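Here is subunit A:
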Amino acid sequence: MSRASRQAMLADIRNACTPRRGGAGTAAVEARLAARAPGPVPARARIAREGQIALFIAEAERVQASVARVKHVRDVPGAVAGYLARHNIEPRLKCAPDPFLRSIPWAQHPVLSVAEGKGEGDDPVGVTGAFAAVAETGTLVLVSGAASPTTLALVPPVHVAVVPTGRLLGTYEESWAALRARSPRPGKEFVMPRSVNWITGPSRTADIEQTLLLGAHGPQRLFIVLVDEENA
Partner candidate 1 sequence: MESTSGRFENNARAALSDPTLQTALAKLADGFPARRLEAAGRMPEFEALRDAATEIKEHVLDHLDVYLETFERQVVANGGEIHWCRDAEEARQAILEICRAAGARTVTKSKTMIGEEIAINEHLERHGIRPVETDLGEYIIQLRREPPSHLIAPAIHLSLAQVAETFRASHKELPRERALNEPDALLAEARAKLRPDFLAADVGITGANMLIAETGGNVLVTNEGNADLTHTLPRVHIVIASIEKIVPTLEDASVIVRVLARSATGQDVTVYTSFCSGPRRPGDLDGPDEYHVILLDNGRAKLLGGEFRDMLRCIRCGACLNHCPVYRAVGGHAYGWVYSGPMGAVLMPALIGMHEARHLPNASTLCGRCESVCPMRIPLPRMLRAWRERLHRAGRGSLFARLGLSAWASVASRPGLYHAIMAPLIRALGNLAGPGRRFRRLPFLGAWTSARDFPAPEGETFMSLWAEAERKRKPYADLRARSARP
Partner candidate 2 sequence: MSAPTTSVPASPRVGLFVTCLVDLMRPTVGFAAIKLLEEAGCTVEVARAQTCCGQPAWNSGDSANAGKVARGLIAAFEPFDYVVAPSGSCAGMIRAHYPELFAGDAQWEPRARALAAKTHELISFLADVRGVTRVAARLKASVTYHDSCSGLRELGVKRQPRALLATVAGLELREGPEAETCCGFGGLFCVKYPDVSAAITDVKTDDIVATGANFVLAGDMGCLMNIAGRLKRRGSKVAVRHVAEVLAGMTDAPPIAGD
């Protein structure tokens, strides 16, 4: 069924397209795909570094994320423990098996219990890093992989993201360029990870009488810790 349909659909589409463009159109498509030309990129994010950090924080807070900025990796456990205590959240962390998160001295804060894995069941807090953070809209860019399961940012009711400020970029386009640059097969065609997740604030819905409610299916709380110096 699918093969016959495929042929019929493509024939119909080609018949409609050809008179408008003339010719087969493959060259134009190849050129466009190769160029990866960006559209208009917001000026508000094309600013100096400190300005971008301030913009990221302002934009993330505008959409009800909480943001803390700390100097050292060793300051992260305190910031996280403090946040969880303030909001009366069980300090049981499920962390991504990520080398950077492993470099955080969680044990300095004995109140925190830490396990690694994907997000599941009754995990109260999922802790992730981020591939990048985009100042334009206060957006985290998470990329799935062995060290970064998607579920940690979705299943637990609280999502904590620990992001070195070095990962902060101005715009979406910069995050795509960075992702392409880290393609696992150097010299080969870029391959997308299974899932790239932009996260901008905690989950929400306005489906009941247009009342804004946080925590629909994803996390009700998003706490972002920006770390200035990656190495302790």
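Quick note on selection: all candidates are chains of the complex that A comes from, given by their letters.
Going forward, a contact is a pair of C-beta atoms (placed from the backbone, for glycine too) under 8 Å apart; a residue touches a chain by one contact, two chains touch by 3 or more; residues count from 1.
Predicted, not measured: the structure shown is a model, and the values here were computed from it.
Enquirer: Quick check: counting C-beta contacts as defined, which of 1 or 2 touches subunit A in this complex?
Expert: That would be candidate 1, which touches subunit A.
Enquirer: Once bound in the complex, which stretches of subunit A touch candidate 1?
Expert: Listed in rising order, the residues are 1-3, 5-6, 8-10, 12-17, 19-21, 24-26, 28-29, 32-33, 36-44, 59, 63, 97, 117-119, 137, 139, 144-146, 149-151, 154-155, 172-173, 176, 191-211, 213, 215-219.
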